[in-house]
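Yeah, one chain of the complex is gone here, protein chain that is, but the others are all in their spots.
Per-chain numbering from 1; labels A and B assigned in written order.
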Amino acid sequence: MRVGVIGARGYTGGELLRLLYTHPKVEVTYVTSRQHAGKPVGSVHPNLRGLLDLKFEEFNVSRASEKCDYIFMAVPHGTSMDITPQLLEVGLKVIDLSADFRLKSEEEFKKYYGPHKRPELLGKAIYGLPELHRGELRGAQFVACPGCMATSAIIGAAPIVSSFKVDFEKIVVDAKIGSSAAGREADESTHHPERTGVVRPYKVVGHRHTAEIEQELSGLVGRKVKVALSAHAVDIVRGILSTLHFFLEEGVDEKEVWKAFRSFYSDSPFVRIVRQKIGLYKLPDPKAVIGSNFCDIGFELDNDNSRLVVLSAIDNLVKGASGQAVQCMNLMEGWDETLGLNFPGLFP
Amino acid sequence: MRVGVIGARGYTGGELLRLLYTHPKVEVTYVTSRQHAGKPVGSVHPNLRGLLDLKFEEFNVSRASEKCDYIFMAVPHGTSMDITPQLLEVGLKVIDLSADFRLKSEEEFKKYYGPHKRPELLGKAIYGLPELHRGELRGAQFVACPGCMATSAIIGAAPIVSSFKVDFEKIVVDAKIGSSAAGREADESTHHPERTGVVRPYKVVGHRHTAEIEQELSGLVGRKVKVALSAHAVDIVRGILSTLHFFLEEGVDEKEVWKAFRSFYSDSPFVRIVRQKIGLYKLPDPKAVIGSNFCDIGFELDNDNSRLVVLSAIDNLVKGASGQAVQCMNLMEGWDETLGLNFPGLFP
Partner (left out) sequence: MAKGNCPECDAKIEIEDPVIREVTECPECGAELEVVEVKGDKIKFSVVELSGEDWGE
């Protein structure tokens, strides 16, 4: 099967190429980047040198449709809404990693991203979170992949909000995020002496991913679920840890939480429940999933405060973006969900 | 004035020596460490080489009383309760950096630290947080310095809980902490390949500092204030950022929060309000206070969730321990609170 990556210059684009290169059933036939047109892929993604002998091209719909069956959109928000519709029209299957088609509500989109140029297409894409939409993804033609922080928060929260009575108005999500999540554009804030050693609260209220997290959890539970999200940049390159604080409105014991996690993710190969009594990594830590498509989730019960704390760790570039996109493609094609993704992370 | 440091081997001990070395009114006359008795201080604290020509000694009460007016206890919890009473009996002024005498309630102490050997002394020490107990510290003889995380959480929370109606049962404190807070003892979890690049939830419920935070905030507000604390180790050596999430039960606007912070800390030289419109460090970040005695506090209002997020950043070894201890000594002696502490941090 032939696939193309549009906007393959960025880290998610490069990560897609890395994953697709080892995928047994696909061949990367088309890679575009306005800025690096004509250059070999390895010049921009050094880990791919000598492996993928492809050159970046300028984007062109007919070339895309002629050379590919699937297109991954790794372009920034706002750009995808110009290109994706053209690709859909020529019958291409599109997996969009941007935020342009994640939200169903035009109003919510406007609030966080500004006006949408093609609002009629909102709601047409399947939200590319297999753990919640596995059935709908099978045979889908147009998928919008979740944001990285949204992925880790939703996977952590879903079993809890659908199994237990919690205060749905006071769910705190406190996220710690690596620098690669900010993308490849360098600016003052990513200057090494300024970015190293920070614990920088960069989006403490009004983070964009709030909209999709609330959309998905509310959809799951059938009532409005609000999420109070705060994001901090920490001194790692890859990785997100979301710490979710739920205030329980009924007694809950540990076994019930284990059960909720297990049953919710019984058919989700990439979700691992991590709550060990011994060892260094008793609870989820991005360090244990870097480079893999796994989402580790764990919890602790705080009876003093009738609080349930859930931890959820991913690699923002893999399960938070490119790995999840490939996982969606596998489901869209009816292949085994783990095809080309079933490898452990790098450790230490 | 002559001062001694008992248990000066650890990082807080070393930091005390660094600060006291440049303090204009004191001379370090007595330094003990069981493990390094007979060795020069510089062999254990390389930054002090050639500056402080003192040797570690075994601890001995009469030596201490003969050579010192003030003693800083930099020994672990559980050890201080054996030694401190002896020092007090011979009329020495004691500033204890351990947790042994912070709590007033024997029961609370037992819950987090196990049985106390000298419960009758609980409540005798002044809680060494100048921003809350400046008056009581003047002329005090026995002071128990707060824990590092407690320091940053209390300074962040105090103006809020005493000025606004919030849900006192649902205050989330999500702390991110550097490795030096775990002390000098090496073990598997501090092994460099294992400790680097982590976002490790190490104490997600039942953190010891909960007791003193609740003690101080409840005392301030005159009703029970509960705190749902979770701690994570992040990849920095010095530094703590506490993110405090309050759910408001009344409308609050930004100016009122500014006003609450300003009036509460109007006479606190080491608390800086950081909430900038421009620049990289708009909100508190430990990177901006490392090596200094400052506590930077800032906030954001989240109207969607009627939530107020407060950020509080300190250097866990300075304002979170040794700097605060020296600040207390200055007040105990009636000196200017900033004496020997009025220097900027290291940046970048």
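Basically, a residue touches a chain if its C-beta (ideal position, glycine included) is under 8 Å from a C-beta of that chain, and two chains touch if they have at least 3 such contacts.
As the structure is a prediction and not an experimental result, all values here were calculated from the model.
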Out of B:S43, B:T196, B:Q276 or B:N303, which is the one that touches the chain we can't see? B:Q276
If I consider the whole complex, including the chain that's not displayed, which of B:E58, B:D82 or B:E254 touches that chain? B:E254
Listed in rising order, the chain B residues that touch the chain left out are 254-255, 258-259, 273, 275-280
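Keep this in mind: only the chains that are shown with their structure count from here on.
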Tell me, which parts of chain B touch chain A in their complex? 167, 169-170, 172, 174, 176, 188-189, 193-194, 196-201, 204-206, 210, 226-228, 230, 232, 234-236, 239, 241, 243, 245, 247, 280-281, 283-287, 290, 298, 300-302, 304-305, 307, 309, 311, 313, 348
